[in-house]
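Every protein chain except one is present and positioned as in the full complex.
By written order: A, B, C, D and E. Residues from 1 in each chain.
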Amino acid sequence: MSSKLLVLLLIFSLNLRGCLVLASDPDPLQDFCIPNPLFGSIKTAHLSILPCKNSDEATTNDFVFSGLKSAGNFTDTGLATIPVNPTVFPGLNTLGMSFVRADLKVDGINPPHFHPRATEIAYVVQGRIYAGFVDSGNRVFARVIEQGEVMVFPRGLVHFLMNVGKTPATIFGSLNSQNPGNQKIPSAVFGSGINEELLQKAFGLSLKQIGTMKRRFNPKT
Amino acid sequence: MSSKLLVLLLIFSLNLRGCLVLASDPDPLQDFCIPNPLFGSIKTAHLSILPCKNSDEATTNDFVFSGLKSAGNFTDTGLATIPVNPTVFPGLNTLGMSFVRADLKVDGINPPHFHPRATEIAYVVQGRIYAGFVDSGNRVFARVIEQGEVMVFPRGLVHFLMNVGKTPATIFGSLNSQNPGNQKIPSAVFGSGINEELLQKAFGLSLKQIGTMKRRFNPKT
Amino acid sequence: MSSKLLVLLLIFSLNLRGCLVLASDPDPLQDFCIPNPLFGSIKTAHLSILPCKNSDEATTNDFVFSGLKSAGNFTDTGLATIPVNPTVFPGLNTLGMSFVRADLKVDGINPPHFHPRATEIAYVVQGRIYAGFVDSGNRVFARVIEQGEVMVFPRGLVHFLMNVGKTPATIFGSLNSQNPGNQKIPSAVFGSGINEELLQKAFGLSLKQIGTMKRRFNPKT
Amino acid sequence: MSSKLLVLLLIFSLNLRGCLVLASDPDPLQDFCIPNPLFGSIKTAHLSILPCKNSDEATTNDFVFSGLKSAGNFTDTGLATIPVNPTVFPGLNTLGMSFVRADLKVDGINPPHFHPRATEIAYVVQGRIYAGFVDSGNRVFARVIEQGEVMVFPRGLVHFLMNVGKTPATIFGSLNSQNPGNQKIPSAVFGSGINEELLQKAFGLSLKQIGTMKRRFNPKT
Amino acid sequence: MSSKLLVLLLIFSLNLRGCLVLASDPDPLQDFCIPNPLFGSIKTAHLSILPCKNSDEATTNDFVFSGLKSAGNFTDTGLATIPVNPTVFPGLNTLGMSFVRADLKVDGINPPHFHPRATEIAYVVQGRIYAGFVDSGNRVFARVIEQGEVMVFPRGLVHFLMNVGKTPATIFGSLNSQNPGNQKIPSAVFGSGINEELLQKAFGLSLKQIGTMKRRFNPKT
Partner (left out) sequence: MSSKLLVLLLIFSLNLRGCLVLASDPDPLQDFCIPNPLFGSIKTAHLSILPCKNSDEATTNDFVFSGLKSAGNFTDTGLATIPVNPTVFPGLNTLGMSFVRADLKVDGINPPHFHPRATEIAYVVQGRIYAGFVDSGNRVFARVIEQGEVMVFPRGLVHFLMNVGKTPATIFGSLNSQNPGNQKIPSAVFGSGINEELLQKAFGLSLKQIGTMKRRFNPKT
């Protein structure tokens, strides 16, 4: 019988891992709220406000993040990002902010993408970057920004980066949501499995071209 | 001893059913949050943001609601409503919206009521309806609206409907809270058990009249 | 021509009196914002966040309200209220709070009413008061409260007061919106001009009874 | 000199047309706020909370919208939309909601797009529609929905529609922001003027293909 | 094995005590949410929105607080405060408000402090009090307030009180957060263990003076 109990308990705690995903981003309701490690790791796409451990158990290290000292892993387009939110930096939980380090190889790009739940402030740590965003009226605001300059990408608008300098470039971006989300246009549109006829009509591409795009952005297809 | 444990566990999980009712309506903190069926059904008057299942387990059907194809059950005043919130349509959870189908028989009415936590947009699917609301200065804004027209009822203000056409009428209402609440004036005031002397003085009615009202709106009394 | 200008200017400034009614209640965006007297008095039903004067011109008196030292004017039901919001106490503007002094003669009542945009905390300064509210499930929560006790009325729910003591009673109520609004059920429903047939059906009253109610709550009819 | 004044005044009022664009979507601060027509028409891309006229001047018609009775103008992809926000329906101002009628010819599509500031609830008035959205993890949630069914598109996520029935289809969509915004992926990405080299790299297309896309989505180029 | 289970359960429930600390202060998502006593007492510094019991189990007494009838315990500076939040008054949970009774002996003071998450409205129940606050520009707004007067302290700004009358004084303060927080400047700065060299430089005090201050505000050092 106690094994039945154990099973119940396990089911219960397993389900809690993906849950207790409540609440919203506005003002914190307490000084801080360090997620309780008991609840395990939460998948990125479903990150949220997490249950906290007792404030007595919080330590200074809960509020310091040291994982941005070097670049992350580079993609095919010469981009390496380290997005930092409460799953990797517990101290952020409930405080309404998150951040990211983005590195671009020479000629590397960060493809058009947007954050559904946050404005982003991009501070150029080093390098020369063509950066910009598009507004709801399809107008592009883009130019080259350099070390020490800051560009703002308004909440929910498509934006992009390209290293146009002769050295690697690094951006420190901060966002006003603890889980801003990220929709990368090429893979969200061509790599997610949207009906091909719809894509054909939407982009005026041939079925063959759509097929090529789908294979590029979702190799598993 | 393990039976004691079981009891503890049961108490614990039973209580969780009515709880984990936290948070508020503003911006979602994740793409979506499908409530975990493990937590059972939640009573309407206490509906709230619910713990979610893992996002991997979400399916397309979690985001589609098919229960509005025909009218609900009619009341004495010729009204049938199907209010839709996360208890019946899990995909709404954390997204800050809910909706309702309201049908009115010929001459039927939706009595004066208000939603404590939402503005409502009423779209006339069919019929001719006298619709309106009252503002804080006791001014009524009311007129007949017809198929294809839309009326807005500002957050928290008393509003009402009456079918003044020769055919049944249908409204699709949407509200900007996942749990807008609903206080129906006749039953909230006369059917809830407020002190009779207070009601007498408030409405200038006789004790007998108040008694009649109470029996009408709360037959159990 | 300059007189045309003057007219234009006057129209412009007159319209500004009722306008610049923007924004919402959440966090202030500055330390404070004392409304600019240039914009004149704003009607109560349309009160809102007002344009401010330069912070240099703010004085200590802008943040102190002295008009609650004695009771206001009593109504027929033995109630006197002094609602305090930014129109009479400029320092409240943008800060998300307002308050009210309510006095009740012996046997006096505050009829069922609700605030569309705020929770209320009622502190009994003196007296014995039967106080309560109704929830969305038509359940009443009411009892007698006495000097020094505090009752909370959740946002948007119908509530009421009756002096059941042998002396006058006084309440200090505070609300978490700078313009909570107030819908008094008797006058909002019977004194606002809602269609009589609808009211008949909603409350199960005769046309004659509705007529009596209308005359009571809107003598102008 | 008075002509100088006139010029000043004109500059001033002209500038006010594009301004007084303040505030945010949360709770209203008053019952309602009908925009003052004196401030003229506001451009769609910059719509916002507008200054109001005095509440005494509000009329019932300010709260009813009658412009959805028939479909709007169709685009090349067989789509006609009538987005309704405070610029065309003043009563919505400050109330945190807006809505849209979308008609699709047989085989018509609404290309992938998203609303940066709102969740959308889509109610099928008539027809059979393949509808769906993509989450932050590039997973698509799509299926056919029919008359009377409702699908929810979470805030800020890419979504799309295609009429897969044998008759025209109509959707009534409601959104929880008075100005949700709309980024249509094809034109925002290929028709806005983003650097061609960046687009080449992002989508793996040839310079020629990018050129074709740009001409399609921005014929002026 | 069942003892292992018990341990697990205990760990689990112990951790829940300090957790389920989620969400934020804005609009409630349900009529009310009475914290479930099962979750035990929560430490003040980490107070937050708590899981609720089923609404059926709520009673009128959950919404009335009777603990303010007499003053609390006095400190060395002649101050006694009874801060009331959901840990002691469950009915406040999720409703966005809390309150406090503060008593001052003759010549007593409430030292400079601030509430990180709320505006405060201070109503003088009895006495004469020198009260004020400092804005972001280091300007002080202070004067004597008397019985029946109300002063507002804007969110997050340093404020203070001193009884300048000849009798004890009492304040009823209400705040627009259920957990406003409180940083008392003397003990937060000198009693918390900030590096002494930093304090020396910040305040221009000698190491000896800093030592005296530290001993005064943190006797354990």
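Heads up, the rule we're going with is that a contact is a pair of C-beta atoms (placed from the backbone, for glycine too) under 8 Å apart; a residue touches a chain by one contact, two chains touch by 3 or more.
Predicted model, so just to flag it, every value in this text is computed and none were measured.
When the whole complex is considered, the residue among A:92, A:169 or A:194 that touches the unshown chain is A:92. Screening D:53, D:101 or D:117 for touch with the missing chain picks out D:117. In the full complex, chain D contacts the hidden chain through residues 1-2, 5, 8-9, 11-12, 15-26, 43, 45-49, 116-117, 177-179, 181.
For chain E, the residues touching the absent chain in the complete assembly are 44-45, 77, 109, 111-112, 114-117, 130, 132, 134-140, 142, 154-158, 160, 162, 181-195, 197-199, 201-204, 209, 212-213, 216, 218. Interface residues of chain A with the unshown chain, by the touch rule above, are 26-28, 31-32, 55, 58-66, 68-70, 84, 89, 91-92, 95-97, 99, 119, 121, 123, 125, 132-133, 135-137, 141-143, 145, 147-152, 154-155, 157, 172, 174, 176.
Keep this in mind: only the chains that are shown with their structure count from here on.
Matching CA atoms, the turn from chain B to chain E amounts to 120°, rounded to the nearest 5. Legend: contact pairs of A-B compared by residue number with B-E, B-D or C-E; the interface matching in over half of them is B-E. For the pair chain A and chain E, the distance between mean C-alpha positions equals 36 Å. Between chain A and chain D, the centres computed from C-alpha atoms are 25 Å apart.
Put simply, the C-alpha centre of chain D and that of chain E have 45 angstrom between them.
The set of chain D residues touching two or more other chains comprises 26-28, 31, 55, 132, 135-137, 142, 154-155, 157.
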